[in-house]
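Accompanying notes for the structure given below.
Just one protein chain is left out here, and the rest sit where they should.
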Amino acid sequence: MSSPANTARLLISCPDRPGIVAAVSQFLYQHGANILDSRQHSTDPHGGTFFMRMVFHLNGLDLSRPQFEKAFGAVAQTFQMTWRVAYADQLKRMAILVSRYDHCLLELLWRWRSGEFAVDIPLVVSNHPDLRELTELFGLTYLHLPLSPERKAEQEAELLAQLAGRVDFIVLARYMQLLSPAFVARYPQQIINIHHSFLPAFVGASPYQQAYARGVKLIGATAHYVTDTLDDGPIIEQDVTRVSHRHTIRDLVQLGREIERTVLARAVAAHLEDRVLVFENKTVVF
Amino acid sequence: MSSPANTARLLISCPDRPGIVAAVSQFLYQHGANILDSRQHSTDPHGGTFFMRMVFHLNGLDLSRPQFEKAFGAVAQTFQMTWRVAYADQLKRMAILVSRYDHCLLELLWRWRSGEFAVDIPLVVSNHPDLRELTELFGLTYLHLPLSPERKAEQEAELLAQLAGRVDFIVLARYMQLLSPAFVARYPQQIINIHHSFLPAFVGASPYQQAYARGVKLIGATAHYVTDTLDDGPIIEQDVTRVSHRHTIRDLVQLGREIERTVLARAVAAHLEDRVLVFENKTVVF
Amino acid sequence: MSSPANTARLLISCPDRPGIVAAVSQFLYQHGANILDSRQHSTDPHGGTFFMRMVFHLNGLDLSRPQFEKAFGAVAQTFQMTWRVAYADQLKRMAILVSRYDHCLLELLWRWRSGEFAVDIPLVVSNHPDLRELTELFGLTYLHLPLSPERKAEQEAELLAQLAGRVDFIVLARYMQLLSPAFVARYPQQIINIHHSFLPAFVGASPYQQAYARGVKLIGATAHYVTDTLDDGPIIEQDVTRVSHRHTIRDLVQLGREIERTVLARAVAAHLEDRVLVFENKTVVF
Partner (left out) sequence: MSSPANTARLLISCPDRPGIVAAVSQFLYQHGANILDSRQHSTDPHGGTFFMRMVFHLNGLDLSRPQFEKAFGAVAQTFQMTWRVAYADQLKRMAILVSRYDHCLLELLWRWRSGEFAVDIPLVVSNHPDLRELTELFGLTYLHLPLSPERKAEQEAELLAQLAGRVDFIVLARYMQLLSPAFVARYPQQIINIHHSFLPAFVGASPYQQAYARGVKLIGATAHYVTDTLDDGPIIEQDVTRVSHRHTIRDLVQLGREIERTVLARAVAAHLEDRVLVFENKTVVF
C-alpha cells in the first residue's frame, strides 16, 4: 500500500462539520491533483474530531509545492485544520537507537535495503559497541555513545547534538534506556519505541519474566510513540503469538523477538507512509 | 462499524478519472448530506476502475429520497457510474437455506436476535425437516421442500416461487445442494455460500477429508458469492485455524464449524452493511 | 482430540525423578491398559515438578476400576504423586451461572447438544430471569435466584445448597457477580470464569471501556480458574482479535463476544477432557 514516487500525502485533523471532504477534494481537483487514495474518520459526527488522509498525484498540479501549501493554508484556516503535507520523493530521515540486541536493528536495515522502507538512515546510535560491524556492513554510520550513571545527562546532550538537523524521527530498536522529558519534548510523536509485551500488560522491566510468572497463553509486543510516562504513549501497532507451559523464559524471549521486529517494522512503515495521526493519547492508523 | 439508523450508503463504481470525489462530495454537501464515513479504491489511477462507498446522514437532506436519487443520477451519468443507494432504515430481506447442519443457522439467528444483524428473515428453507424446531424457537418461518433426484427441477421452481418478492438475498448456510444456473441468474451477487475450505484449495466435496489426506497444518473456510462455476465465485471473507497430526477428520469437522460460522457471519455483515463491491470475479470489501 | 468412550485418563503431578514414566507405563502394561496418548512436562528435570497425562483403553484392563485405583495408589505413593483418574463414560456435571448476556450460554448449550461437550448440565442458574426461555428450549433446568445488596449472603447460601451434590464444576458464563471466598473454597480449581480482556491487562470492571480508552490494537478474552483474588486465577486459555480506531466501544463489545465464547468453550473442553493441571497459579494444558 506504499504510494508511488510522484505523489503527496495530505493529513488533516479538525473539528467535524459538514463540507470538509467537499472543500478539500474540490481544492485538489481545481489544482489538478488527482486523488489516489482517501481515508477519513470521525470520532463523533456531532462535535467530534475529523481526520483525513488523502494521497494525490503531483503530475497535473498547477502550482509549485510552496504555492500549493500556501493556497491550501487558506482552506485549512476556514476549518481550523491541523494539517501537514508530505511528498513521497522527500525521504524522511530516521535515527535508530540500539543497545545490544540485533534483531530489531537487522529487521529495519533489511527492510531499508530491500526497498520496503523509503527512508534515509543518517546514523545508528548505541550505548554499546556491539552492533557496529552489523551496521557498517549495510554501509551506515554507527555512533557509540557510552553510558554511565554519572554521565547520563552528558550522553543525552551529546546524542541530541548529533541528531539535531540530521534526523526527522527516532526509532528505539530495543534501546533499553529511558530518555529524559526534555529529550522527548524535542521529538513529539517522532520517537517510536518497541516494548516487548502486549501493553498495558507488563509495563516496565522484564516483561517476559512477568509473562512467564503470570502464566499467560499469548505473549505480545507493542510499538508506540514515546511520551513522558513509561510505556504509556499512543499505541501504533501490537501483535501476539501463542505460548504454553512448554516454553521457558528463554523460549519466550526467542519467540518474542519475532513479534517485536514485525510489530516495530509495521509501525515504522505506517509512520514513513504518513498513515498515523495522534489524538487523546491514541492513534488513527489509516 | 455498523452505521446509525438515519443514514444512507452510496456505492459507486466507474472508470477512474479526476474529479469524482469532488463532484460527489460537493453534491452531498449542497444537499445537506453530512458524510460520516468514506472509503475509495482505484485498481489503477490511469484507466482503471474507481470504487467508492460513502455513508451520510439523512437528517439535513433537503430532498426526498426519490428526488435525491433522481438528482444524483445526473451526476452519475457524467462519470458513467454504476451506483446504488441503500438506507439503513430499510432492512434487507434474507432467506437462509440449510440442510441438516445447525451451526451456521444458529449463528445467523443469534446475530439477528442479538441485534448485530439489521435484517429481516422472512423464511428459512431446507430440504430436510431437522432444523424446524430450532428455527421456530426464534419465531421464524421454516419451509421444508424435500428433494429427490427425479424432482430436483420442481423443487427449485417451488423454491423460486416462495422467494419471489419476499427476499433480497439468499444465504446458503451449509445448504449442500447445487443451484441451477437459472436460479443463480435470478440473484446475481445476491447468493452467499460458505465453503468449508480455504479456497481455492479443496474445491468440491468433502474438503475436510481432502485436507486430512493432504496433511495441511491449517484448515479454513470461505464465504463467496455463488456463480455458475462451483466454488469459484468472488470471495468475500476467509479465515483459518491451526490443526496438527493429533486431529482426526472428526476433529477437523468440529474445528471447522467454528471457522465456518464466523466467516459466514462476517460475510453476511459486510453484505448487509453494503460494504461489498464486485468486479472481475473479486470483491472490494470496504 | 476427545477420547473414545471406553477410556480413562490418568493425571499425575509429583517431584521429578528418574523412573516415573517407566513405572507408570509398566504398571499400565501389566494390567492390560493400552496407552492411547501420553503427554508429560517437567518444570525442571533437577528438583522440579513432573506432570503427566495418560489416556488408556479400559478394554483389556484385568482389574475392576476400584481395584485399579487401589493398585495404582501403591505406585503413586512411591513417587509421592498427586493423582486422579477420570473415566470417559462418567460424565462430569456442570452448572452454568449467567446474568443477562446470552452468547456464552448459547455457545455452551450448543456445544453440549451438538455432542462436542461430553457433559451433564443439571442446572443453569441466574440472578436474572432473562435467559429462562433459551435454557428451557434446550430442555434444561433454569433456576432464578434474584440478588439484592442486602441479601447477597443468603442468595449465595441458596446457590450452594442447590449445587451441593449435583455438580462437579461451575462455569461463570458472564455471571457478573463476585463469589465469596467461602464459596470459592468449596470448588477449588472447579470454577471457570471468562473475563472479557486479555489478562492481566484491564482487570476488573468495564474492560472494553478501558481498552477503548487506552487505544489498544487487539482486544482479548481470558478463561481462568477462580481464586480469591479478582481476575488473578490460573489462566486456562486466551485469545485476541484485531481492532482499530474505526471501532466504537459498542463494536468492541460485539467483537469481544466472539472471542469470549470461543475462549470459554475451549477452556471448558480442556477441563472436561482432563487436560488441565494447576501449579503455582498457572496451568499445564496438555
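We just call them A, B and C in the order they show up, numbering each chain from 1.
As a convention for this text, a contact is a pair of C-beta atoms (placed from the backbone, for glycine too) under 8 Å apart; a residue touches a chain by one contact, two chains touch by 3 or more.
The shown structure was predicted, so the numbers you read here are calculated from the model rather than taken from an experiment.
Asker: From the listed residues A:Glu69, A:Glu158, A:Asp232 or A:Asp251, report the one that touches the chain absent from this view.
Answerer: Going through A:Glu69, A:Glu158, A:Asp232 or A:Asp251 one by one, A:Asp251 is the residue touching the chain not shown.
Asker: Can you say which of C:Gly19, C:Gly73, C:Pro146 or C:Pro181 touches the chain missing from this structure?
Answerer: C:Gly19
Asker: For chain A, which residues touch the unseen chain?
Answerer: 1-2, 102-103, 106, 110, 114, 116, 137, 246-247, 251, 254, 257-258, 262
Asker: Just checking the interface: what residues of chain C touch the absent partner chain?
Answerer: Touch set of chain C with respect to the missing chain: 18-19, 21-22, 25-26, 28-29, 32, 34-42, 45, 57, 60.
Asker: List the residues of chain B that touch the chain left out of this view.
Answerer: Residues 41, 198-202, 214-218, 220, 234-240, 244-246, 280-285 of chain B touch the chain absent from view.
Please note the rule applied: only the chains that are shown with their structure count from here on.
Asker: Out of every possible chain pairing, which has the most C-beta contacts?
Answerer: A-C
Asker: If you average the CA atoms of chain A and of chain C, how many Å lie between those two points?
Answerer: For chain A versus chain C, the centre distance works out to 42 Å.
Asker: Please output the residue numbers of chain B that touch at least 2 other chains, ranges allowed.
Answerer: none
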